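Coming up: subunit A.
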Amino acid sequence: MNRGRARPKMDTEATAAEADVPELDLVRQAQAGDTEAFDQLVSRFRTRVFGMIYNMVHNEQDAWDLAQDSFLKAWKSIARFRGQSSFYTWMYRIVMNVTIDALRKKQVKGSGAEFNDEVQLKEIEPASRTVPHGDALPHERIEQKEIRGRIDAAIAQLSPEHRAVILMKEIEDMQYHEIAESLGCSIGTVMSRLFYARKKLQNLLRDVYENV
Partner candidate 1 sequence: MGRSFFVALAGVVFLLATAVPASAGKPGKRSQPGRSGKKVWSGLVVATNSAQPRPAPAQVHPLDRTLQRTFGYNQFDVIGQSSKALQNGQSSWMAVSKHFSLHVDPRGVSSDGYRVNLQLFQDRQLLLETDATLSKSSPLVIRGPQIGAGQLLLLLVVQ
Partner candidate 2 sequence: MKTFEEKWTAWIDGELSDAERAEFEASLEDRAAAEAEKDQAHKLGAFLKEQLQPRAMGNEEFFHHQLRERMAAETNEPAQSRPSQTRESWWTIRRLLWTGATSLALFAICTFFVMREQPEPEPSQYLTQILNARVDSNVSPNATVSIFQTKQDRVTVLWVDGLKSLPSDYAAK
């Protein structure tokens, strides 16, 4: 696939004129079969969708394909969007379903990393004092590439569902109810998963974020 030169811009690609059109209007037009309207919705959300999926799967090719699958699925089922939540929350649900399914299939085939959400009981003692890794020196600088690698490796140890909640909370700043809606689970489940995901990542990345 010829990707061409990557653009440095991180924000959504919508032009100023396109940004003026309310999201709900675009959705209604897309529901009526207007592909141009749907195209504008894709423009608004593709970067966030791609970024979110990439953080889940750590592979550009896979993230590209899954983003395509997610938007295509959204197009096919857009008639079912009733406006009870924001379009992005609704879209996110599709993105998460597609991505988590792909990760599960990868695990079944044996090519994915092993998820291990177990956290030793002694490690998750609620009020225990955290101690930096003994071997790392406070003044030691860690290469950026290594940092990203460590983060990716740590996140890869989480199950797809735990990955999703930590990324949606910490990166996307989504509310509990939005995360719950996107994942099709209860708010309590979201909070519980956040608890364990944070604990696990703290154990795995403490020496990294303490020394960056």
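In the analysis below, contacts are C-beta pairs under 8 Å (C-beta built on N, C-alpha and C of every residue); 3 or more make two chains touch, one makes a residue touch a chain; residues count from 1.
How were these candidates chosen? In short, all candidates are chains of the complex that A comes from, given by their letters.
Because the structure is a prediction, the values reported are computed rather than measured.
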item	value
Complex member in contact with subunit A (any copy), out of 1 or 2	2
Of all residues in subunit A, those that touch candidate 2 in their complex	1-10, 13, 35, 38-39, 42-43, 46-48, 50-52, 54-55, 60, 63-64, 67-68, 71-72, 75-76, 126-130, 147-148, 151, 166-167, 169-171, 176, 188, 191-192, 194-196, 198, 201-202, 205-206, 208-210, 212
